[in-house]
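Shown here: the complex without one of its protein chains, the others still in place.
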Amino acid sequence: MSGIAGKAVGQKQEKGLKGIRDTGLEEARLHAFLAHAWQTPKGLYGWLVTVDHKLIGRRYMVTAFLFLVLAGLSALAMRFQLATPEAGHIGPDFYNQLFTMHGTTMMFLFAVPIMEAFAIYLVPLMIGTRNVAFPRLNAFSYWVYLSGGLMIWIAFAFDTGADAGWFSYVPVAGPEYGIGKRPDFWAQMVTYTEVSALAVAVEIIATVFKQRAPGMTLDRIPLYVWSVLIMAFVILFAMPAVMVSSTMLILDRLVGTKFFDPAAGGDVLLWQHLFWFFGHPEVYIIFIPATGFVSAILPTFVRRPVFGYLGIVLSLIAIGLLSFGLWVHHMFATGLPQLGESFFTASSMMIAIPSGIQIFCWIAAIWGGRPIFATPMLFVLGFIFTFVIGGLTGVMVASVPLDLQVHDTYFVVAHLHYVLIGGAVFPLLGAVYYWFPKITGRMLSERLGRWNFWLVFIGFNLTFFPMHILGLQGMPRRVYTYPPASGWGEMNLFVSVSSLVVFAGFALFFLNVLLSLRGGSIAGDNPWGASTLEWATTSPPPSYDFSRLPVVRHREPLWDEPDTLPVVEGLRVDAREVLASTVADAVPQLRQPSAGNSIWPLLSAIAVGGAFLGSIYTPWAVVWGAIPVSISFICWFWPKGEPEDEE
Amino acid sequence: MRHRPVADVSHLPTYDFGAASPMWWGTLAFIALEATGFALAIGTYFYLAVLAKHWPIGAPAPDLLPGTTILIMLLASVVPNHLVELWARRQDLTKVRIGIVIMSIAGILPLIVRIWEFPALRISWDQNAYGSIVWFLLGLHTSHLLTDVMDTIVLAVLMFTQKGKAGRRLSDVSDNAFYWDFVVVSWVVLYLIIYWVPRI
Partner (left out) sequence: MVTMAMALFHRRRARAGHPPLRIDNHRERRFGRAVVGATASTVLILAALTLTSFFAGRSVASLSGTATLTVRITGHQWWWEIRYPGDNPSRMIVTANEIHVPVGEPVKIKLDSPDVIHSFWVPALGGKRDLIPGRPSELTLIADKPGVYRGQCAEFCGYQHAHMAITVIAESREAFDMWRSRQDAAAAAPVGDEERRGQQAFLSTGCALCHTVRGTPANGTIGPDLTHLASRRALAADTLAMTPGALAAWIADPQSTKPGAKMPRVALSADDLNAVATYLGSLE
C-alpha cells in the first residue's frame, strides 16, 4: 500500500478529507489505486478468500452447469431404461435414486443457483456499483451451496442417493419407510441450499434497494434487475417453508418427533402443504428471472426499448404474489373441499394473466422493432413459442377435473419440462450467449450457436411433446418400467432417441463455450450495442467494475448518451468504497465501505456444513457444532482495522 | 467510454443509522424471512390443533411460571434496548458501553430461565405431534434468543476495545437493538400460542 500511497503525495486533494479520492485523478493512477484496493490475491489462497461478486458469480455458474451435466446424465440413464418395456438395465432401487437425484439436482442445485449466479454477477454491474451489499455473505452462500451439492452427490456415489422423489413425500421418506440415511441426506442438502439461496436473496434485496447508481429511480431500474429483485422476495417468503418442513422431517427421523405420524396426532398432508407452499413459488423463482433475461435481451435485438415497462414490472410483482396462492393445485388428488379447490383453480388461472401481459408486451416490442436473429434472440423466440404451449397445458392442469386425470402422469412431466426448459433454460442459454462476451471478453461462435439452438429446440420438442400423449394414455410418472401390453413402448423409444438430440445440442453448447474461451473473437465493451450499464465498462469488467461510479438519467442510459458516461467523483480509491443511496429516488446518502477478502466465510461454511452433516447421524452434532460455528462467525464479523474504520 | 463528472460525493458520511444503512435493510430482510419461518411453524401448530380431537393431545396445558417470567423479562428489556439505540445514535460511547452490558445480562437471564421452561411444557417432543410442535416453537425461539444474545455480547466486548470507537460500530449496535425488538415481539406471539391456546 505504501508504495502507491507514496505516489499520491502531491496529488491535488481537498484538505480535511480522509483517504485518497478519485476527484481529478488521472486514468492510469485511478486504475492502479482501484486495482490495488479491490484486488483478489493470486493463487489458491486468493481463490478461497475472494469476495468479488464476479468471481463468485462465475464460480456459481460453472458449478451449477456441472450439476446440470450430472442431472442430465441421470435423465439419459432413465431414458435408456424406459426405451423399451420391462427393460432390465436399471432396477427400481437405482432408478428411484436416479429420478430423485435428477429432480433434486435440477431444482435445488441447478435452476435456482444458476439464476442466483447471473444475479450475483450482473446486478452490481447493471445498477452501477462495485460489489453486492454483503460481499462476505455472498462468498459464504457459495461455499454452503457447494458443500450441499457435493454432499448429496457423494452420498449418491455410496449408494445413499435420495430416492423418495424431489418432493420427498412422507411416509415414503419418513422414519418408517425411508431407506437407510437416504432421506436424511436429501433433507440436509435442502437445508444447505436454502441457507445459501436465502443469503443471496437478502443481499440482492439490500443491493438493489441501497446501492443503485445515483439517479436510477425505481422507474429506471432495468427490467432484469426488477425480475431478480422480485425473485429475491419470493425466495425470502417461500424458502423458509421448506426449511421448516425439512427440519421437521429430519427431527421425525432422528429424534422421533411425530409431525407426520397420523398415529400420534401428526399428519402426512402437513408435509405436502409445507412443501408445496415452497414448491410452487420455486417454479416462479426460476421463471421470473428468466423473463428478466428476455426483457434484457429482446430490446437489444429489436433495437428499441421493451414495450410497456410499467406493465411488465406490475406483471412481475403480480406473478410473485400469486405464486403463493397456487400450492394446493399439486394436491387436488388428495381430496380437499370443493370450495377450496375452486379458489386454487381460480388463482392458478389468474397467474396466466400477468404472464400473458408480458408476452403481449414482448410481441409488441418485436412488432415495433427490427429483429436481429442472433443466437440470444433465437433462444428468446424459442422461449416464447415453447412457453405458450407450456402455459396452455398449465391452464389445463389448473382445472380440477382435468388435473385429476393427468396428475402424476407423463402429461405433467411434459408440462413441467415445457415450462422449465422452455420457460427458463432457453432464456438462460440465450443469456449465456448474450453476456458471455461481457464475462469473458470473447464472443461465442454464432455458427455453433445456431446449431446449438436448433438441436436443443427441435430435440426438446421431439422429446417432450410425445410425453403429453403418453400421459393422456395413462402412463404414470416415476415408474421404472411399464408392461409391454400397455402399448407405450414405441412412443417411449421415440422419446428416448429424441433425448439424444437434446444431449447433442447441450454437448455443442459446452463445446462452444470451451472453444470460444480461447479462440472467440474479442468482444469489446458493448458488442451488441445494448443500452444498460454493464456494457459501459470493459469486457471482462475490472475487479472494481467501474473506475468511476455512473450516474443514471434515462431508462436506457447507453442509448441516451452513447459516447459519454456521467459519473460521480469524490469516492476513496485507497479503500473499498461504494455509494449507498435512497431506496426510491437513488439520491446518494453514504460512501459505504465494502467488505474485503476474508477466509472466514469459507471456514464458517465448513463449520455450518459440518454441523449439518453430523446432524444426519446424531442430534448432538448440532450442539457441539454450534461452537465452531459461533467462533467462525465472530471472527468473520470482528473488525480487522480496515482503512474505512479510521473515519 | 469517456467519463463526465456530474456530481461530487466526497463529503458524504461513511455510516448512518436506520434505513440509511444497507445493513439495516439486510437485518430487516433476515427478520422477514425468520418471521415467515415463525408464521409457518405457528400455522403448523393450528393445523395440527384443528385436526386433533382434543388439544393439547394427551397432556395438561403447560405450566405458566417460566414462560411468563421470560415474557416479563423480555418486555422489561425493551426499555434499556431503546435507550441503547438512542445513545448509539447520539454516539455517546460511555452510555452505550453501560447499556450494552445491561442488554447482555437482559439477554442471558431469560436463557437461564428457559432451562426450566422446556420441562414446564409437561410433554416430551416424541410423545405426540402436540409435543413435537411446542418443542419446535420453543426451540425456534431459543435459537433466535441465543443468536442475538451472542451478538450482543460480542458487540459489548467490541465496545470496550479500540475498534469500538469507530462510528460504524455504533450503527451495528443500533441494528442489533432492532433485531432484539423482533426477538421480544416474536416471544409475545409465541407465548400466547404456547400457553394460552391450550387453555381456551
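Brief remarks follow.
Letters A and B mark the chains as written, and numbering starts fresh at 1 in each.
Here is the rule we use: contacts are C-beta pairs under 8 Å (C-beta built on N, C-alpha and C of every residue); 3 or more make two chains touch, one makes a residue touch a chain.
Fair warning: this is a prediction, and the values are worked out from it, not measured in the lab.
Considering the entire complex, the omitted chain makes contact with A. From the set A:G46, A:G441 or A:G474, the residue in touch with the chain omitted from the display is A:G474, counting the whole complex. When you scan A:G46, A:G311 or A:G325 for touch with the missing chain, the hit is A:G311.
The residue touching the chain not shown here, chosen from A:V62, A:L218, A:A333 or A:L514, is A:A333.
Of the candidate positions A:G24, A:P92 or A:P619, contact with the unshown chain belongs to A:P92.
Only one of A:I20, A:A119 or A:A374 touches the chain withheld from this view, namely A:A374.
The set of subunit A residues touching the chain not shown comprises 91-93, 96, 164-165, 169, 171-172, 176-177, 262-263, 267-269, 301, 303-305, 307-308, 311, 333-335, 338, 341-342, 345-346, 349-350, 352-353, 356-357, 360-361, 363-364, 366-374, 381, 384-385, 388, 395, 398-402, 404-405, 407-409, 473-474, 476-483, 486, 526-529, 531, 556, 559, 562.
Just so we're on the same page, only the chains that are shown with their structure count from here on.
Subunit B makes touch with subunit A in their complex at residues 1-16, 19-23, 25-26, 29-30, 32-34, 36-37, 40-41, 44, 47-48, 51-52, 57, 125-133, 135-136, 150, 154, 158, 163, 166-169.
Those residues of subunit A lying in contact with subunit B across their complex are 14, 17, 21, 23, 133-134, 137, 198, 201-203, 205-207, 209-211, 214, 236-237, 239-241, 243-244, 248, 251-252, 255-259, 261, 264-267, 270, 273-274, 277, 525, 536, 547-548, 551, 563-571, 577, 579-580, 583, 588-593, 630, 634, 637-639, 641, 644-647.
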